[in-house]
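Below is one structure. I have some questions about it.
Apart from one protein chain that is not included, each protein chain of the complex appears where it belongs.
Should a chain be cited, it is by its letter among A and B, assigned in written order, with residues numbered from 1 in that chain.
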Amino acid sequence: MGQRIGMEVSIAVSHAVQLARAEAIAAYPITPQTHIVEHLSSLVANGELEAEFVTVESEHSAMSACVGSAATGARTYTATSSQGLALMHEILFIASGMRLPIVMSVANRALSAPLNIWNDHGDIMAEKDIGWIQVFVENGQESFDHHIMAFKIAENHQVLLPTIINLDGFILTHVVEPLEMLSQETVDKFLPPLVPYHRLDHKKPVTMGAFALPELYAETKMAHQVALTNSYQPILEVWREWGELTGRHYHPVEHYRTEGAKVLLLIMGSLAEVAEVAVDEMQDAGQAVGLIKPRLWRPFPFQDLRQALAGAELVIVCDRAMSLGGAANPVMAEVRSALYPLAKKPPVLGYAVGLGGRDVQPQAFKDLVAHALSEIKQGPSEEYYMVGVRG
Amino acid sequence: MSKAWDQVTWQELEIGGVLTEPGSARAYRTGDWRSMHPVWDKTRCLKCGVCWTVCPEAGISEEPDGYFEMNDYCKGCGICAKECVTGCITMVPEEG
Partner (left out) sequence: MIEIRFHGRGGQGAVTSVELLALAAIEEGKFAQGFPSFGPERRGAPVMAFCRVDDRHIRLRCKILQPDVVVVLDASLLGIQNPPADLKPHGIIVLNTHKSPGEIRQEYGYTHTLALVDANQIAREVLGVPIVNTAMTGALLKATGVVKMESLEAPLKERFGPLAGKNFNAVKAAYEATIIEER
């Protein structure tokens, strides 16, 4: 239905934002997000996108400007990575607490120090608690699709929450791939103009970002928690609509060759596709290993994950980040936590894979499955493992 | 709000904690705890408006006749008296 086209994924994301008719973009460049915002600034400069493009002096300012612009009722977008996301940190909580439907791309990149511009999930795992909706994509088509859907989800009056789309820096942002580009007409039908729930308007003044004493703060957090948890259904509804429109159906947790698989690998993001190749090779060799690929990270998809994992004999969580000195790697921790209340739950082992953009070949997954199986047999020798460390 | 604010349930909160009633700060009379207040000697007041300009609290209002008077928000800080061009403002202790 759309046009099959080869395109760098960053450019595809820019086009998604253009098709979504973003009205205000405030962004600061950081590798590997740069192509997204550079192209958007060209589109705005050429008049191909009618939007305000604010070139701010830092990511802290970028998110601050986004909060301001979303508060006035403009469809607002930004993108960042790594240190930029970290620099926005304090404002991220404010954006979600104020229930502003900002959409942000995070081109996932490792955090300094040492300085590393390559892909891992360290940046976004440091922002688990910001109260935003968070989604992971695996390839160019998903990057394009989910950015358009993000606006519809965020702006839904039952939701009203800022939304992050995580795409792996360089691995996705800088690859030329085929994907189906949709027409403006199609996107307009799917995504109507933003109708703000609250907006700053001198004709009808309100106060935003007010102060809450101890007697009120917990209630505001409950309201936010309920909104984020309940955004699950509206998210699925938007994904369902997209599935009908494009034939591409997305789920909170994706399964790959899990029927009859007693050992399940679990990973998020583009490395999931590489893991699929490994799973194919293992299954061809007679090993019943399947793959679980969570897509919806926030709100956490408890039921989908429990359903996916409860029957397994071993779950191997591959994190793209660590929680240094912590009880587990980030995704591993949440998977274990979600499984804990179950009467019958599989053991969960955790591996940190591909940190700082380390190349991960399918063989690496096969090796870590073998390692996990041996660890489970003899009793795990460590709380969690790091893959491919020399020394 | 009809309910006392420390009795409000989470469901009753406005989304995003937005305060939909504008100008609600007006209800908070910051003059309640002042220990002194300004008094103008109108025989020497030029109606220049410096006192009104420098007041940090919007605690001074312009009267219809062009002179200035404190209002319910004056905290008695004394900046107006200090800055008055003719020195016609005196800070006077509150009773009680």
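Operating definition for what follows: a contact is a pair of C-beta atoms (placed from the backbone, for glycine too) under 8 Å apart; a residue touches a chain by one contact, two chains touch by 3 or more.
Fair warning: this is a prediction, and the values are worked out from it, not measured in the lab.
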Which displayed chains does the hidden chain touch? A
One chain is left out of this view; which of A:E52, A:E177, A:E237 or A:D367 touches it in the full complex? A:E177
Residue touching the undisplayed chain, where the options are A:E48, A:D201 or A:D359: A:D359
Based on the whole complex, identify which of A:P32, A:G122, A:P234 or A:P346 touches the chain you can't see. A:P32
Note that chain A touches the absent chain at residues 4-6, 8, 31-32, 117-118, 139, 170-172, 174-178, 270-271, 273-274, 276-277, 357, 359-362
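The working rule: only the chains that are shown with their structure count from here on.
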Distance between chain centroids, defined by C-alpha means - chain A, chain B (Å): 49
Quick check: in the complex, which residue numbers of chain A touch chain B? 97-100, 160, 197-198, 205-210, 212-213, 215-216, 218-220, 222-223, 226-227
Provide the residue numbers of chain B that touch chain A in the complex, in ascending order. 5-6, 8-11, 13-20, 22-24
